[in-house]
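Sharing a structure, written as structure tokens. Questions coming.
A protein chain is absent from this complex, but the other protein chains hold their places.
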Amino acid sequence: MNIQWPGLVTTPAFSYLYHKKIPVDNILNISNLSKTYQSAGRTLTVLDQINFSVAAGSTNAIVGPSGSGKTTLLGLCAGLDRSTSGTVELNGINLSNLTEDQRAQVRNQHVGFIFQNFQLLPTLTALENVMVPLELRGEKNIRARALDLLDKVGLSERGHHYPLQLSGGEQQRVSLARAFSNAPRILFADEPTGNLDAETSDKVIKLIFDLNKEAGTTLVVVTHDPELAAKTQRIIRIKGGKLISDEKTINA
Amino acid sequence: MNRVILSGILLTALTIAGCGNGAKSSNNDQNQAATEVVKTDSASKKIVLFFGDSLTAGYGLDDPADAFPGVISKRVDSLKLPYKVINAGLSGETTAGGNGRINWLLKQKIDVFVLELGANDGLRGIPVSETAKNLQSIVDKVKSKYPDAKLVLLGMQVPPNMGADYSNKFKSVFPTLATKNKMELVPFLLKDVAGVPSLNQGDGIHPTTQGAKIVADNVWAVLKDDLK
Partner (left out) sequence: MDNNIDFKRKINIPWLFRMALRDSRRNRSRLFLFISAIVFGIAALVAIYSFKYNVQNDINDQAATLIGADLAISGNKPVDDQLKHMLDSMGDERSQERSFASMLYFPRTNGTRLVQIRALQGGFPYYGTLETTPEAAGLTFKKGRMALVDKTLMLQFNARVGDSVKVGNLNFQIAGILNKAPGQSGVMAGIAPVVYIPMQYLEQTGLIKIGSRVNYSFYYKFNSSVNVNKLSKNLDPVLDKAGMRFETIETKKDNTGRAFGDLSRFLSLVGFVALLLGCVGVASAIHIYVKEKIASIAIMRCLGVKSSEAFLIYLIQIIGIGIIGSVSGAILGTAIQHLLPLVFKDFLPFTISVQISWMAIGQGILLGVIISILFALLPLISVRNISPLNTLRMSVDESGRRRDPLRWLVYLLILIFVIAFSYLQLDSIMGSILFTLGILIAFMILTVTAWLLMRITKAIVKGSWSYLWRQGFANLYRPNNQTIILIVSIGLSTMFICTLYFVQTLLVQQVNLSSSGNQSNMILFDIQSSQEKGVVQLTKQQGLPVLQQVPIVTMRIEQINGKTAADLTKDTTIKIQHGVFAWEYRVTFRDSLTSSEKLLDGKWIGQADPSKEIPVSVEENLSKRGNLKIGDKIVFNVQGVQMPAYVASIRKVNWGKVQTNFQVVFPKGVLEDAPQFHVLMTHVPSNKVSAAFQQLVVKTYPNVSIIDLGLILSVVDELLSKISYVIRFMSAFSIITGIVVLIASVRISKYQRIQESVLLRTLGASRKQIFTITALEYWFLGSLSALTGILIAFAGTYFLAKYSFEIPYSVNVLPALVLFLIVSLLTVIIGLLNSRGVLNKPPLEILRTNA
């Protein structure tokens, strides 16, 4: 660790600096994680006391019926949202204590995303979409590296196309290339095949696992798809906001 | 005098609200006094009526008693002469206007009638014959109502800028009229005052208090004999 932070560091917000018990083998630690929403005077509990850890380099699936809270869980794990209580520790960094901007940087440095609806920037070309995270990090040879990544997902020819000119599968592949562009420690995927047909799904899944293996990235995927889940090493089941099972698969 | 009648007429807003805007003088006191005199003292005092325009009314003076009839009135009082002076001056009055309103004033008894009109006619370039005709008509009316009244005519002149021809004709109206009607004549009312900036107000035509005293002297020189 070599975190430099200006000024006095005494507030609880920065307590993560002092709890340096970083289990090196765990990239993600979730403890007592809860999320509630206030709605029309009622408290709606979406996630209730979730605990689990994810080992670095592993592949994991979070499954559960619609409305079980799995997407919320993903959002919290990835630092897209703030929990009501409990902690999320990503690569040894306690996300709960960071500001949104600091979390954004954590995401930029360590996290990759794949979304059900791809979430490419519609006004940027495929290539530019892949370039953004690299550019944010101020890296060098961005264009070449982005082209290389596009090449890996088999789209080197289509870099100059806008997302809307691409098919769903192609868009998801672009987003995959983008997700891996910053060589993330962990990749979160939200129903990555949810909008794709079976054949395209298979291709995309294969790509995800291949890239994952190649880069040694940890994978956390939220899915309905039992086939996809079965390809991971571990399946965490959520129902009604509670963790109901956590089992290793034969891949483990 | 032309300014007197016209100053109330603005370019786009014609207002005949108070021709002689800014007129500070007032002949109230005299008129009020006159009315009182008529009621109370008429038996004991004789009436001197000054019938004229703004020169008589004292246009532009802080105190209307400073106009020449007022000066004369004070002189009459200090000499304890049995006369009451009435100021019937009206700013902007022409001979035609005077001819129109003389009857209104003849309702009260008059012993000495001092006629000071014509200046406004002259400044408006009204034909001299017309001025003479109107003045004659006024005199006729006074004579027919009060045949015994003594008549005094105050002579006027127009400024030289009107042109020698007109000026001369205008000037001659007064002696002619006086002779014809056997009136006492003050040859030129504004003698020693007209054209002297220090004795005239800013408009260059109405005498100041100082100027009015000289005017009063001019009149007194003729009038004093009638009051004895």
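In this document, chain identifiers A and B correspond to the written order of the chains, with residue numbering beginning at 1 in each.
Criterion: a residue touches a chain if its C-beta (ideal position, glycine included) is under 8 Å from a C-beta of that chain, and two chains touch if they have at least 3 such contacts.
This structure is a prediction, so every number in the text was calculated from the model and none was measured.
> For a quick check of understanding: of A:28, A:47, A:63 or A:80, which residue touches the chain that isn't displayed?
A:80
> Touching the left-out chain: which of A:34, A:102, A:156 or A:249?
Answering carefully, the residue with contact to the hidden chain is A:102.
> Which residue numbers on subunit A touch the omitted chain?
1-6, 24, 71, 74-75, 80-81, 91-93, 100-102, 104-111, 113, 115, 119-124, 128, 132-133, 135-136, 138, 162, 164-165, 178, 182, 185, 190
> Could you pull out which residues of subunit B are in touch with the chain that's been left out?
For subunit B, the residues touching the absent chain are 2, 5-20, 22-28, 31-32, 34-35, 57, 86, 88, 90-91, 94-97, 99-101, 104-105, 108, 121, 123-127, 129-130, 134, 159-166, 194-195, 197, 202-205.
One rule holds in what follows: only the chains that are shown with their structure count from here on.
> Measuring centre to centre with CA averages, how many angstrom lie between subunit A and subunit B?
Each chain reduced to its C-alpha mean, subunit A and subunit B end up 112 Å apart.
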